[in-house]
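The other protein chains are all here in position, but one chain of the complex has been omitted.
Every chain is named by a letter (A and B) in the order it is written, and numbering of its residues begins at 1.
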Amino acid sequence: MTTYRLQVNGKPHAVDTDPDTPLLYVMRNELALNGAKFGCGLGQCGSCTVLLDGQPVMSCMVPVSVVGARMVRTVEGLGDARTPNVLQQAFIDEQAAQCGYCIAGMIMQATALLEKNPAPTDAQIRAHMSPNLCRCGTHMRILRAVRRAADVLAKGGKR
Amino acid sequence: MSADPARRRFLAAGGALTLSFAMPAWSAPGALPKSLDKTPWLDAWIRIDANEAITVFTGKAELGQGIKTALLQVAADELRVLPSRLRLVTADTARTPDEGITAGSNSMKDSGTALRHAAGQVRARLSELAAKRLNVPAASLAMKDGAFVAPDGRRISFGQLVTGQELHMKATPEPAPPAPGPKTAIGKSLPRIDIPAKVTGGTAYVQDLRLPGMVHARVVRPPSPHAQLLAVDSAAVTRLPGVLKVVRDGRFLAVIVEGEYRAVKAAAALARAARWDTLAALPVHPTVEALIRSQPAEALPILERGAPGAQGRRLAATYTRPFQLHASIGPSCAVAQLKDGRYTVWTHAQGVFPLRTALAELLAVKEDTVHCIHAEGSGCYGHNGADDVAADAALLARALPGRPVRVQWMREEEHAWEPFGAAMVAQVAATLGPDGRIADWQYDVFTPAHNTRPGKAGNLLAATHLARPFTPPVPKPSPQPEGSGDRNAIPYYVMPNARVVHHFQPTPVLRTSALRGLGAYCNVFAIESFMDELARTANLDPVAFRLKHLDDPRALDVVKLAASKFGWDGYRRTARRGRGFAFARYKNLASYCALAVEVEVARETGLVHIVRAISAVDCGEIVSPDGVRNQIEGGIVQSASWTLLEQVRYDAERVLTVDWASYPILRFAQAPDKVKVHLIDRPGQPFLGTGEAAQGPAAAAIANAVFDACGLRMRDLPLDRSRVRKA
Partner (left out) sequence: MIQPRRKRHTGWWLLLAAAVVLAGIAFAIMWRPALAPQAAPPSFDQTSIARGANLARLGMCASCHTPDLARPFAGDKPMETPFGTVHSTNITPDLNTGIGAWSPEAFTRSMREGVSRDGHLLYPAFPYNHYARMTQADIDDLYAYFMTRPAIDSPARDNAMTFPFGFRPLIAFWNVLYLDDTPWQPDPQQSAEWNRGAYLADAVAHCAACHTPRTKLGGPDVKRQLDGGEAEDWYAPALNRNSPSPLPWTRAQLQAYLRSGIALDHAVAGGPMQDVVMHLAQADEADVAALAAWTHSHLAQAPVRRTPAQQDGPLPPPAADDPDLQRMRLGYALYANSCARCHDAGRDQTSGTALPLQKAIALYDPDPRSLLYIVDDGILPPDGEPARWMPGFRAILDDEQAGALAAYLRKYGAGQPAWPGLDKAVSKARAP
């Protein structure tokens, strides 16, 4: 067991765990964060997507020991149920969920896109979201939610 | 086949229509509707506390289909309050009515109907009490925000009216008179109450449970269904950091650990420390058809109408479907604790009551010592690993009494061990009369069991791996009209002569159970593909051909609406594109769904791209329009994934499709360009389940569109890229 200092959603944390523990397990267990989910543990489905220095990563493939001082951001850092951010609100407005298990990962994946490219085309949204799987078939609504958030941001809405 | 006409009474009140509830066509007069018949006490469904809290109880579970919100809407509407005033308690063996399994698209029909009925009678009872207290006639009372208001403005709230056992009375078969005032909740799309937590990382799933003292366990499953455990050298594993216990019972092998990832690692070490005798015992055949036809079957005729031998043009075809996966995005998970002789199991199983029965048998304890509480999992689409992992957790809780034990299935485990959607072979033959109508129809469907849900311990995976194993009970087909493998095997069309036989195969090759739609997915695929083939043989437009054979006005309406919204009549085919149509009424008694699809086919790469999918749906009286749309859109897209991509693969030893790489499903790149759902609302009609209505029609509409686009008639699911390339 080693102590790792992590920056998660702007707050410092110190966790004691084994160096090969994937960040996903650290977030869910040591930090009690629910957003990133265990979907496969193989980097194939994106349910565990978080941002690492602004880049989307599959947190099931990130050993906690490689994170270092880089910024980890999860869906909890974007907003909460009372004050969701633009993208989260867009998912609520579009009712873009069925079982909802993949959605936190989708939101983080989309966040990375909108922060780099605030005016993506529909084709760019589709291509960018491809690493993330949805089994319920909510694809159309998810795309609409990202489009909706992009449109709000384009009109000058606050992130 | 058509529904009994509903009785409707119209009352104009405040410019809005209020409609009385119509008895479902299938319940006998003088009988309580389903679910209420088993739990007739009103306060088992609705509880009102002195502090004005209104709690609604349902035996159904939220599976991501929005049922929590829809049921709240139903109850709220009858009580004329806003849904946000209600608290909903779902599927809990200690607290809610036993409504069996949340499946079959029956939640609105059963729980919705029961709640509507019970809430209506609660309201009527409260209204009586209020009338007495306020000394005015009950009919003069208005309702607002959980209170009754007399014409002179005096109010009395629900909480003030219920001081004791006022609601402890049995429901009666006659529905309550309609509630006064405009509807507050039904027919509107309410934002789902569970979504805000899901988009912000709130607690929402069984996977989010963190109980004090909770430990983590992983099961090491055999490398193949028939493998035997020869030896396991667990000494080194027990010394790994965090390991509390290695459990072995026959070929059930597991490790309980403090620390989740340590459990993952310990299980991997345990797997390496085990020696198995892997038998090459799975039957391998070159095609699904060859496999299914090789299996012994019981021929069960389910339709015998008219007589065979009609004259005309005869056409025959065979359609097949492989084993397919639920492949829930979140592998199954459960937490169990044994404390003071009682088991508590947190589970996302679709039926907490049947699970409790099975667990009690497995653990050899009395049912009332097992408490199963539903907590949401990811979408299950039927009988996935949820019950099995609950059994794993219960067994391991028994091995470590006092501690909550959390078992999380790994991805490979879910893919390889969940009960599969059953493979099917559907053989159709029909004769077209000189008038272009179907004069004769013969349909034979061959398939193993589509329902091996627990109730019996033998249907729990771990139970069959113990040293003294439970034997899975011999599966039985479910009778029509619900059916199982033969669900929707009887065509909804008018045919003077028709015979349908369900060739039920009781001996499993691979473990199979209910997957969304059960037999309907393949039966509708087969029937609707064949209708297309018949239409073309008769030189008739596929939509016109179907209209010719339908007499149910509601069926005609959805077909015409879908065709019209698609622009079927004016359609001009462009290069590499084509259109396809399909219609079905789920189970021939639930929702009506018609679907028109346009695809673009690239034969060289095998890519089938869905340009647009336009559907029309009639699900009776609509509680939540958006909820219906979500389910149908989702059903179309999921069915597109099954239809274009999915099949379980295995060799003589083991299942080979064990992750998303080996079992690809639809990704965003292949999602349709456009999906549209048009709803036909039938106020006053019974609620009809929609969760599974689109699976079959989507498959057939896609296959028919592929034929239209490039002349390839594909009868074997999936229409995957290598098949489209080779064809």
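We adopt the following convention: a contact is a pair of C-beta atoms (placed from the backbone, for glycine too) under 8 Å apart; a residue touches a chain by one contact, two chains touch by 3 or more.
What you are looking at is a predicted structure, and each value in this text was computed from that prediction instead of being measured.
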- Query: The complex has one chain that is not drawn here; which of the drawn chains does it touch?
  - Reply: A, B
- For the full complex, which residue in B:F446, B:F470 or B:W660 touches the chain that was left out? B:W660
- Query: Of the residues listed, A:L6, A:L31, A:M58 or A:A110, which one is in contact with the missing chain?
  - Reply: A:M58
- Task: Determine and list the chain B residues touching the chain excluded from the picture.
- Result: 223, 268, 272, 411-412, 416, 575-576, 600, 602-605, 607, 609, 644-645, 649, 656-664, 666-667, 669-670, 720-722, 725
- Sites on chain A contacted by the missing partner chain, in the whole complex: 19-20, 42-44, 52-53, 55-58, 61-63, 65-66, 68, 70
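The rule is short, and it goes like this: only the chains that are shown with their structure count from here on.
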- Note on the structure: As the complex stands, chain B meets chain A at residues 63-66, 189, 191-192, 194-205, 207-208, 210, 241, 259-262, 264-265, 327-331, 376-379, 381, 408, 410-411, 626, 630-631, 633-641, 659-661, 665-669, 671-672, 674-675
- Of chain A, residues touching chain B in the complex: 1, 17-18, 20-22, 25, 28-29, 32-35, 37-42, 44-45, 47, 74-76, 78-81, 84, 88, 91-92, 95, 97-104, 107, 126-127, 129-130, 132-143
